[in-house]
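Only a single protein chain was left out; the remaining protein chains are all shown in position.
Chain nomenclature is as follows: A and B, assigned in order of appearance, with residue numbering initiated at 1 for each chain independently.
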Amino acid sequence: MKRILAVTLPLLASMALVLLLGASLWSIAGSQTPVNLPELLAGKMNESGVNHPVTAVLLNFRSYDTLLEIAVLVIAGITGISMARTASLEDPELRTSDSLLYALQRWFIPLMLLLAGYLLWAGADRPGGAFQAGAVLAGCGVLMRLGGIPLGFLRPGLLLRVGLGLGFAVFLLVAVLSAMAGEAFLAYPPGMTKPLIITIETVLTFSIAMVLLALFVSAPVNDAGAPGEDDS
Amino acid sequence: MLEWFLDLLLVTALLTTAIATLSSRDLFRAVVVFIAFGLLMAVAWVRLQAPDIALAETAIGAGLTGVLLLDAVSHFRRGGTVAASGRSDAAGGREQ
């Protein structure tokens, strides 16, 4: 009886959630929207410095979100690294000795690097941008990691710190400098919008890739004989 | 009419893979189905005319999440046998 209740109650609660969500969706869809966002955006596009609306929103109109996002990512990365054992970076057991993986690496890593560069560059006027490029770059790093290529920059040290903090630091610097120059916080000075956006996107790409890769690498390995890591 | 059919098919596939992810007995299978769910989400983003999100979802959902989750699953499997030899009280069949 208790078991049945333990399954039915969550089931009923979830179904109620779905029904409530569906009803509210239906009523919202029926009402008129007070502002026409796409039209508003299209009217302001030539002030944004880029030609792709999503990039314009991400790095100009709503750049505050992006700034806080990279801050969240850096915090997550630091937390992940603090869980890791540095020795696990060199653990030979983590390497996958698979001839298919080696072949894939030789062909894919240059291609993926090229793809990441293209995605970053395409962000100005086509779908693409820092997030996608960062994800591809991180995937590239994961592939190298699995193949046992030493990634020395992921060891605790100056390079890791710079890599993690670079995106947030540059973004914040631009925001504060433009505020000191008389504009609003995060409002780019006129005429410098496009170069600033490209700079920020480039450093964001590296930082995002670094955070994701660090989180992958820092996953604790289950090494029973490790000194100081035993739970007993 | 055909587009409606495709949309309905895609939505059904999304919901089915979501249920299959959670109801699968084998953890490895659950993760693989979840990767398939991520790819279907990418197709759904294309249907919603959001190519940026589709790109990000493909790179992240198929690439990174898959690697992370599969790595964790294999870790639990390996760890399960290690733990079973050391601790008999809490080991049985946990990694399944």
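Just a few scattered comments:
Everything below uses one rule, namely that a residue touches a chain if its C-beta (ideal position, glycine included) is under 8 Å from a C-beta of that chain, and two chains touch if they have at least 3 such contacts.
In this section, contacts and distances are computed from a predicted model.
Per the UniProt record, the absent chain's protein name among "DNA helicase", "Multisubunit sodium/proton antiporter MrpC subunit", "Heme exporter protein B" or "ABC transporter permease" is "Multisubunit sodium/proton antiporter MrpC subunit". Which of A:146, A:170, A:196 or A:215 touches the hidden chain is settled by the complete complex: it is A:215.
Considering the full assembly, A:56 is the residue among A:56, A:137, A:154 or A:170 that touches the omitted chain. The chain not shown here touches subunit B at positions 3-4, 7-8, 11, 14-15, 18-19, 21-22, 25, 27, 30-31, 34, 37, 41, 44-45, 47-50, 52-53, 56-57, 60, 64-65, 68-69, 71-73, 75-76, 79, 83, 86-87, 90-96. For subunit A, the residues touching the chain absent from view are 3, 7, 10-11, 13-15, 17-18, 21-22, 25, 28-29, 33, 36-38, 41, 53-54, 56-58, 61-62, 65-66, 69, 72-73, 76-77, 79-80, 83-84, 131, 134-135, 208, 211-212, 215-216, 218-220, 222, 229, 231.
Simple rule for what comes next: only the chains that are shown with their structure count from here on.
Subunit A and subunit B have Cα centroids lying 19 Å from one another. Per the touch definition, subunit B reaches subunit A in the complex via residues 51-52, 54-56, 59-60, 63-64, 67-68, 71-72, 75, 78-79, 82, 86.
Of all the residues in subunit A, the ones that touch subunit B in their complex are 54, 119, 127-129, 131-132, 135-136, 138-139, 142, 146, 212, 215-216, 219, 221-222, 224.
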